[in-house]
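Okay, here's the structure, questions in a sec.
The block that comes next holds chain A.
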Amino acid sequence: MGSREKILAAVKTNQPPLSPLPSNWQGSKHTTNLKEQFIQTVTNIGGLVIEVNSVEEIIPAVKDKFPETTRIVNLLESPKPTGASLGDPHEFENVTIAIMQGQLGVAENGAVWLTDKQMGDRVLPYICENLVLVMKSTEIVPTLHEAYERIGSSDYGLGTFLAGPSKTADIEQSLVLGAHGPKSLMVYLLP
Partner candidate 1 sequence: MNDTLKNHATLAEKFNRDIPRVDWHDKTLWFVREKRDKAANQIPDWEKLRETASQIKNNVLSNLHDYLVEFENNAQQNGITVHWASTPKEHNEIVHRIIQQHGVEHIVKSKSMLTEECGLNEYLEHQGIEVVDTDLGERIVQLAGEPPSHIVLPCIHWKKEEIGELFHQHLGTPKGNADPQFLTSAARAHLREHFLHSKVAITGVNFAVAETGEFVVCTNEGNADLGVQLADVHIACMGIEKIIPQRKHLGIFLRLLARSATGQPITTYSSHFQKPRAGQEMHIVLVDNGRSERLGSEDFRNALKCIRCGACFNTCPVYRRSGGHSYHTAVAGPIGSILAPALDMEKNADLPFASTLCGSCTNVCPVKIDIHDQLYKWRQVLVKNGHVTRGKKFSMMSMRFLLSHSSLYNFSGTLGRWVMRNLPSLVNNKFNPWYKQREMPQAPAQSFRSWYLKNKQHGK
Partner candidate 2 sequence: MNIGLFIPCYVDQFYPHVAIATLQLLEKSGLKVSYPLQQTCCGQPMANSGFEHLTNPCSTNFIENFSTFDYIVCPSGSCTLHIKDHLHDEKHPVEAASIRKKVYELTEFLTDVIQLKKIKARFPHKVGLHQSCHGQRGLKLSQMSELVAPAFSKPESLLQMVNGLELVTLDRKDECCGFGGTFCVNEEAVSVKMGKDRVADHIRQGVDYITGGDMSCLMHLDGILRRQKSSVKTIHIAEILNAG
């Protein structure tokens, strides 16, 4: 008997009588201003939220913020089809700014949901030095429960909740931004 069969057989023999799944609990509904809460939470976790009126304002604003930038990858301008790589992921090593869309935001934890569709190359949101996400403020949901309701059973290949810049507190619990991934994260909120 192979290990698969051995393990499955043992599990089957030893598992206790069926205990039902709890009813579909979603938590109490929030009444707070979702946008305000989202902005506050992202700020608390080391990110920055900027409200703009149109996509056109974003690029100049980003360039203004990072005058020294050498390489920008802007996926807003040239979206790529799902899952496709822009090439060898190693090529993105020197990207200083990556700009991409966020699908939805979660007010309670400041996370933004991204999938293959928005990432262009899967490595991009992790390897760039600064990450810029662009999202409509109408796409903010109260908690993860509503977020998963929206995500539903979609096929996304890779999906990630991304909350703030990469960080570590492994050295004496002092928070340092920019552990391995982006050192900064900005979310531009469109109306």
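Just so it is clear, contacts are C-beta pairs under 8 Å (C-beta built on N, C-alpha and C of every residue); 3 or more make two chains touch, one makes a residue touch a chain; residues count from 1.
How were these picked? Simply put, all candidates are chains of the complex that A comes from, given by their letters.
Everything quoted here is computed from the prediction, not taken from an experiment.
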item	value
Options 1 or 2: the chain contacting chain A in this complex	1
Of all residues in chain A, those that touch candidate 1 in their complex	2-4, 6-8, 10-22, 25, 27-28, 41, 44-45, 83-85, 89-90, 93, 106, 108-111, 116, 121-123, 126-127, 143-145, 147-149, 151, 153, 155-174, 176, 178-182
